[in-house]
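Yeah, one chain of the complex is gone here, protein chain that is, but the others are all in their spots.
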Amino acid sequence: MLQLRTFKRGGIYPPHEKLSADAKIIFGEIPGNLLIPVNQHIGRPLKITVKKGDAVKRGDLLAESTGFISSNVHSPVDGKVLKIFRFPLLGGLIREVIQIQPTEPGKSFKEVLESDPYFDIDIGSLTPEAIRKRIEEAGIVGMGGAGFPTHVKLSPPPEKKIDALIINGAECEPYITADHRVMVERSSEIIKGIKILQRLFENVPVYIGIEENKPDALKILDELVSKDGDILIVPLKAKYPQGGEKQLIKAVLNREVPSKGLPMDVGVVVQNVATVLAVYDAFYYNRPLTERVVTVSGNVVNQPGNILLPVGTPVSYVVKKFEIDVQKVRLLIAGGPMMGRTSHSFESPVTKTTSALLFFDNRVFAERRENPCLRCGSCLRVCPMGLDVALYTQMIKADKIAPEAKDHIQDCIECGSCAFVCPADRRLVQWMRLGKTIIRREN
Amino acid sequence: MFEIVIPGLILAGFALISASGLFVASKKFYVYEDPRIDEVEELLPGANCGGCGFAGCRAYAENAVNNKTVDPPCPVADAEAMQAVARLLDLEVEVKEKQVATLLCKGTHENSRSVMEYYGIDDCWAAMLVANSLKACAFSCLGLGSCVRACSFDAMLLKDGIVVIDEEKCTGCGMCLQACPKNLLFMRPVSGQVIVTCSNTDRGADARKACKIACIGCMKCEKSCHQNAIHVNDFLASIDYEKCTNCGDCVAACPTNAIEMRGQEVYVTA
Partner (left out) sequence: MEANGVLIMDSSPLGRTGESTRKIMFTVCLTLVPALAVSVWMFGWDAVRVLVLTAVFTVGVEALIAKFSNTKIDYLDGSALLTGILLAMNVPSNAPWWMLLIGAVVAVVIGKQVFGGLGQNIFNPALVARVFLLISFPMQMTSWPLPGAFDGTTGATPLGILKTEGIGAIKTIGVGDLAMGHIGGSLGEISALALLIGSLYLFYKKYITWEIPVAFIGTVFVFTGAFYLINPAQYASPVFHIFTGGLFLGALYMATDMVTSPLSFKGKLLFGFGCGFFTALIRLFGSYPEGVSFAILFMNAFVPLLDRYFPDKKFGMVKNG
């Protein structure tokens, strides 16, 4: 057996709970109404280009970017703009949404996808500029969770020499299997997508990092790339947060991204497998990013699965499709249990970054109350960034953040390892995020 | 007998050397400080609340004396104290009416129902990271008391999920305004008794759904006002306290009780 690579410092081993690992990606129908959030990315807010009553076609622009770090939003279906208003999104933030009434509600989404024309493009003829432009137009953002516009990540300044491209298939979060299923079912498309990205950096070597708990994905991709010299499959140890960008680079290439730095500072670009698939779709089907694979799981879901959903589908559609008993649901998480955000409304829509919808009947672990910190040091031991979480949170609580601690607080990747092991049930991640807010307010 | 004299003399010698050292040091390192700084500081309230923007009353006094200014005036000190400070520095000060912090929300548990059970840290800024609003109304007071902790005068307390302000104790320092992540607090002159206790800028129907007392932007108050002192913008009424005469016509006209007349009885003097 090959030596499994991993990052050295910190990390935890939460139960995998990949309940839906063997469930094929299914297709739903077009839901009754779609609520399409205007801003689904990190960066500058968008400008809405439609108004109430407008008729839109699938793939039409709904809101356009207003700068470089910004990403377009398109309509996933044919329909009519009903209303533009503010609504709680998954994660509790209240933001502007565009409500679209589809012309053909109930139509199988598989048919919609199949009616998209296929273009047999010649990758060799694409220039890097054309590739970046297409990715920007298609509104592709990092689909692993953060939602950073992909074209920005793919446009490092010329002084940063990129000598490695890492494809993130780690999927270290418990429960989530969306990337896993995509790797198993759409492996050849992913390889084609990688070929497009490879064109951007003078055919750099590509590493696909996959955790060992996905043997089928490892096997399929390994067979596909065996005849291909410059794509390497890297089996990784199943350890959380293996999928964190900095941890993944450390594991695969043993390079350490400097504090406050970006992967490009060590000559690396990291892309998620789902993002690569979106790139493939953008070129071969001319599809903007308007749908994504979502894992539906949790302890009140009888048949956990993976479903391809158009962006804007309300959670209530998923509840019906998977026959979830809402009376039992007490906790709804968008994303994984470690980094996902809770949500309080079943009408909140799926966005480009929603990798999973998890339904639980109650939270078995944490209590409402925070207990005093024991200084046990568990949080330091598991922190993949080596941060003195216990000390920083006390500074933040007292609103007296030491100047030398500020950089470290901003280095927190919010992976949640510290709070996961904290015996005193302290909301360490929330404190760290509050610390970041305080620092941002001061500046 | 003689033995006791020697240590005595040695000690006295030490004392003399140290004392002269201290004397020299105090002369050599003497820093002139305007005595009026102390006097001004005497006159200030001494709460060190930071409402003026300086790091405490001493810092304010230093600025006032060294730069010969009473601008901005201490928001806490009463008019007499400020005039005394101004007289000391040969300055004129404009007498302003006392300002009090006012919460533009009445989203109590009864009026705007909770839509979630919040488990996180009891701090408004921390809660904003998890959810923009804990209640049906997106604009409502979170009721976790970041402003209460910012108040140096014990003038605020949490009640039924919103903050109530004791206008007797409130000094108008304005520290709570910065502590509110939703900008629900504002300063009004204490004589202005009419308050629109709502910040919801959603359309009428949506606002009404979110809260029982929401301002729905119906314009009835604007029409009822003879002083042209109340205006509706973005489906939300606001009062111009320069013009308002506390007549109460708008309070009577409001269909949702979103406008409130502050009488003595609503003051909390807990």
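Observations on the model:
Order of writing sets the chain letters: A and B. Residues in each chain are counted from 1.
Simple rule for what comes next: a contact is a pair of C-beta atoms (placed from the backbone, for glycine too) under 8 Å apart; a residue touches a chain by one contact, two chains touch by 3 or more.
Keep in mind that what you see is a predicted model, and the values were worked out from it rather than measured.
Among B:130, B:214 or B:251, only B:130 touches the chain left out of the display.
For the chain left out of this panel, the touching residue among B:48, B:83, B:114 or B:224 is B:114.
From the options A:191, A:204, A:309 or A:387, the residue with contact to the chain not on display is A:387. Residue A:339 is the one among A:63, A:152, A:339 or A:357 that touches the chain missing from this view.
Not every partner is drawn; the one left out touches subunit B at residues 114-121, 126, 129-131, 134.
Where subunit A meets the missing chain, the touching residues are 9, 12, 14, 92, 174, 246, 250, 256-261, 265-266, 316, 319, 326-333, 335, 337-344, 346-347, 360, 362-363, 365-366, 369, 371-378, 380-381, 384-388, 390-391, 408, 411, 414, 416-417, 419-425, 427, 429-430, 433.
One rule holds in what follows: only the chains that are shown with their structure count from here on.
One simple way to say how far apart two chains are is to compare their mean CA positions; for subunit A and subunit B this gives 42 Å. Listing the residues of subunit A that touch subunit B in their complex gives 85-86, 88, 92-94, 341-342, 344-345, 363, 366, 368, 370, 427, 430-431, 433-434, 437-438.
Against subunit A, in their complex, subunit B makes its touches with residues 115-116, 119-121, 123, 125-126, 128-133, 138, 202, 206.
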